[in-house]
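Let me begin by presenting the structure, written as structure tokens, before commenting on it.
Removed: one protein chain of the complex. Kept in place: all other protein chains.
Letters A and B mark the chains as written, and numbering starts fresh at 1 in each.
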Amino acid sequence: MTAATLTSSDLWADIAAVRERSPLVHSITNLVAINLNANVLLAAGASPVMAHAHEEVRDMVGIAQALVVNIGTLDPYWVSSMELALKAAAVRGIPSVLDPVGAGATPYRDQTIARLLDAAAPSVIRGNGSEIMSTAGSAIKTRGVDSSAGANDALGAAKALVQRTGGVVCVSGETDHVLDAGRRWSRLSNGHVWMTRITAVGCSATALIGAFCAAQSDHWRATTAAMALLGVAGEMAAEQAQAAGRGVGSMQALLLDALQLMDQGTFEQRLRLEVAQW
Amino acid sequence: MTAATLTSSDLWADIAAVRERSPLVHSITNLVAINLNANVLLAAGASPVMAHAHEEVRDMVGIAQALVVNIGTLDPYWVSSMELALKAAAVRGIPSVLDPVGAGATPYRDQTIARLLDAAAPSVIRGNGSEIMSTAGSAIKTRGVDSSAGANDALGAAKALVQRTGGVVCVSGETDHVLDAGRRWSRLSNGHVWMTRITAVGCSATALIGAFCAAQSDHWRATTAAMALLGVAGEMAAEQAQAAGRGVGSMQALLLDALQLMDQGTFEQRLRLEVAQW
Partner (left out) sequence: MTAATLTSSDLWADIAAVRERSPLVHSITNLVAINLNANVLLAAGASPVMAHAHEEVRDMVGIAQALVVNIGTLDPYWVSSMELALKAAAVRGIPSVLDPVGAGATPYRDQTIARLLDAAAPSVIRGNGSEIMSTAGSAIKTRGVDSSAGANDALGAAKALVQRTGGVVCVSGETDHVLDAGRRWSRLSNGHVWMTRITAVGCSATALIGAFCAAQSDHWRATTAAMALLGVAGEMAAEQAQAAGRGVGSMQALLLDALQLMDQGTFEQRLRLEVAQW
């Protein structure tokens, strides 16, 4: 698989694989997102499990096919849970995904991100532009990486993070960018601005990435597929809501519907994917 | 009330009693289910209260008509809350319901279940087949009960648990089974497979059982009525969603609607109930 050959059929195959294999995704996520993330995973065909007790985090990682950690409503107990889980995932060799929610908002968030990155490099990091910039900044400050690495913009920061972790970094926004250490770079321009008016849709993207990495060992491709599914589902849901004179409340239900009922023809027709090298 | 005489009208009477009395149900539940459980209780006509602080758990049990504990996202603090609450419910004599979410997934869950069963026998335990088997196994291992009691299948495990606790055990699935120490056995075959694609629907069943036990002192009948209401509402919601070309996102709202708006004629017509002795 090289960047040049990633097709809409490849991504659809990954969507089908998640539905068929129903991977168990262990999430340690925030209190706002926890319900929607479970429902997003179920709608996409995966199996969610949420567990944060130190007494069982490693055991739960031991039966999961992927781990997702999200610092949205972090506190010391939960941060330790995430650290334990990331280390266990690294030992077991299952994919791990980090969502650095609110990176840069407070020093505690940045310290936590640095600590989690030190614990084990996640397979994938997903955030919006400013979160990725802050995360790269934390990594750079903490690790002494050359700060000329381009952290002054999100793509530069993403590249610095890729080099730091060796994994995949996804910068989501109007266009979603997915970069990996092989310098592959996918760009997705699906989605709808109303997706930013429903809480935890970004966190749900991260949860989906976990499910897709469990079903597709090329994590760059898996991340692209997850973001593609959510982007297409999101724009369909927004269009359906607007056509019915409805708003973001109705759209949330329609988003889950679209994740569940998405068919290959619709997906491939709507997909707006570009692939390049960086 | 014997098994042979449980009718759809009896169950409807219990649904009506919950609506009329609006029992206060104190839930110590998981972070994924907490919002939906509150909404399910409200839709069915009950009054939810969620409280887990050790400082107030006993006081809250003191004003509630039923207690529901659910270990889905357990940690040591919350486990202690559940233990305090179960003991307080036993002292006060109000019904208590245990949902052993994820039993068998980790040793910590099994230890917790054993600890909660030691604290006080719940009036009702509800889980899926594997949870009931693991819960019975925990009980058996912990208590030295004869392991030939049939824990190798869910119904056998349910019977072992009934004998251990003296209470009611509900094994939910494609068919829901409700057994009690008087050897009464109800079987419900309502519901829809999409109910497993919405997170916390099982937990919501447990919450409803709490409400029904508060309104109907025969806990076997109450549990049967709660499962019947949810099963009928769930299949109606799934059918309505599918008829509109919608999926599990829309179905969640329709499920709450059906719980609230269920009428006697629809309920009794759709109910698929069998009653036997075990």
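The rule we apply is simple: contacts are C-beta pairs under 8 Å (C-beta built on N, C-alpha and C of every residue); 3 or more make two chains touch, one makes a residue touch a chain.
This structure is a prediction, so every number in the text was calculated from the model and none was measured.
Undergrad: Which of these touches the unseen chain: B:Ala43, B:Val79, B:Ile94 or B:Cys170?
TA: B:Ala43
Undergrad: With the missing chain put back, which residues of chain B would touch it? List them for me.
TA: Listed in rising order, the touching residues are 31, 34-35, 38-39, 42-43, 48-56, 59-60, 63, 77, 252-261.
Undergrad: So that we can see where the missing chain sits, which residues of chain A does it touch?
TA: 30-33, 35-36, 72-76, 102, 105-109, 196-200, 241, 245-250, 252-253
Following the convention adopted for this analysis, only the chains that are shown with their structure count from here on.
Undergrad: Where the centres are mean C-alpha positions, what is the separation of chain A from chain B, in Å?
TA: For chain A versus chain B, the centre distance works out to 34 Å.
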